[in-house]
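In what follows, a structure is listed as structure tokens, so that the remarks can point back to it.
Moving on, here comes subunit A:
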Amino acid sequence: MICVLLLIPAVAALLSLLVRHTLVRRVILVLTGVGHTAVTLAAWNTTPQPLLNGWLMLDEAGLLFLTITSILFLACSVYAFGYLAVQGAGKQQDYEEGTLFTNAPDAVFCACLEAFLATMTLVTVSRHFGLLWVAMEATTLASAPLIYFHRHHRSLEATWKYLLICSVGIALALLGNFLMVIAASRPGGEGIAIVVDALIENGANLNIPWLRAAFLFFLVGYGTKMGLAPLHTWLPDAHSESPSVISALLSGALLNCAFLTILRSYQVCAAAGQAAFCQDLLILFGLVSIGWATIFILGQTDYKRMLAYSSVEHIGILALGVGIGAGATFGALLHAANHSLTKAMLFLVAGNILAAYKTKATTEVRGILGVLPWSGVLWIAGLVAITGMPPFGAFLSEFTIVKAMIEQGRTGIAVAFLAMLALIFIGMTTAFLNMAQGRCASDLRPPGKVESVLAILPPMGLGALTLMLGLYLPPAVDSLLRGAAATIGGH
Partner candidate 1 sequence: MNDAADIVLVFLVLTNLMLLGLSRLGACIRMVALQGIALGLLPLLMEGGRVELHGAAFAIAIILLKGGVFPWILMRTLREVNTQREIEPFIGYGKSLAIGTLILVVCIWLSSRLPLPEPAMSSLIVPVAFFTIMSGLFLIVSRRKALTQVLGYLVLENGIYAFGVALVDKQPMLVEMGILLDVFVAIFVMGIAIFHINREFDHIDTDKLSGLRS
Partner candidate 2 sequence: MMTTLKLVHLVLAFVAAPLLLGIINRTKALFAGRRGQPLLQAYYDIWKLLRKGAVYSRSTSWLFAAGPWIGFAAVVAATTLVPFGGLRAPIAFPGDFLVLIYLLGLSRFLLVLSALDTGSSFEGMGASREVTFSALSEPALLIALAAVTKYTGCVSLSDMVVATVPRLWLDAGPIVVLVGFALLIVFLSENCRIPVDDPNTHLELTMIHEVMVLDHSGPDFGIILYSAALKMWLLGQVLVGLVVPVHTGILWLDTPAALLSMALLAVLVGIIESSMARVRLLHVPQLLVGATTLSILAVVLVLR
């Protein structure tokens, strides 16, 4: 089953490179999403067999992140179908500088998209740190061309930064692998294979200083990919310059995958009795990330960048939650799901807005509710959801996290957390509401073209999902989350 999961996107990628006909290629893209999601959902009731003597295995945490990734990909593939149809080939007018640019070939886009899915799937299923690392590296390679879809210099700059920063991070993560090997090596005899389960099994006799060093390198390395401040610097640029559908995948799926890798190393450290050591670091990075996001969300004038920084914020919340531990771990995992769904939804809607208004400036977009009614409603719903208000899921997860903080007596952290959330709320609401409401000046008013179903349905579906998570947690999801939380030291 796991190899099916891996093969579907890989084969699809090859096909899309081979197929000449664009329509077929796009159909393949959507079919990939459907098939992958179907298999993933099948994996919910029948736990798939481990492969490569346990190097590839799907535990609860893996299944959770795999599901998120898969659902997001499905939504984005449907969205991309419509998106590509609108994006004609040939010269495009750049709305910011008016220069002309071309898009990357359709084939490259689809192939990379599917390859991206394949690599992310690999991340979620692999238990061997080396393999994990390879998968992460591969995600970088697969996503770089996607960011450089619009071939103008801003996206190129974004891509370059993404490449270099993430490569440096990944390199450090590789060093982390080596350190892990050393930590796992026994004097004389054969060392322990750096497979998560094996390491957890005999975590007692790991070499602590090297393990700590390894975790530090993992944290910095994968943290770069995950977008923990101050390592997140590639994130806003990439998110703002890549096509919205890609931004959705990046911030909804990729960041989670990086988070998963950190969780893996955290599992090992916890098994070696280093949980406290790691948790302090996670809390620190979490708070720094949220604070950094606060700084740059207040007075942000580019709504895609604002969404990107909000991703930094929520990544920080995830780290914070795991760092707090206990009930907060559950909350963090739930929050991962909520954040992915909501953020993807918002990015897709942002794509619609961008297409209609031809600007990313919050100050120039007015009266979405009047111009694009559906997108406007979704935009406001997304705002409510992302700022953690009921009835959406983020409220529950943040509530659980805060509860754990207060019950552990970490009142200072809780107060700082809530204060920063409040500031972020102010920043986002002022921007979003003025965009959604207000009267669209006649000269700004774009040609009143009706919103296509393909552009509305995916974000609406994602929104419905996170709404459901806020009103009713299906028992299956609940048990999965609890299992996952249990594996990473929460309860």
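To be clear about the criterion, contacts are C-beta pairs under 8 Å (C-beta built on N, C-alpha and C of every residue); 3 or more make two chains touch, one makes a residue touch a chain; residues count from 1.
How were these picked? Simply put, all candidates are chains of the complex that A comes from, given by their letters.
Note that this is a predicted model, so its numbers are computed, not measured.
Q: Could you work out which candidate touches subunit A in the complex, given the options 1 or 2?
A: 1
Q: Would you pull the subunit A residues touching candidate 1 in the complex into a rising list?
A: 130, 133-134, 137-138, 140-141, 144, 148, 151-154, 156-161, 163-164, 167-168, 170-171, 174-175, 177-178, 181-182, 185-188, 190-191, 193-194, 207, 209-210, 213, 236-237, 240-241, 296, 300
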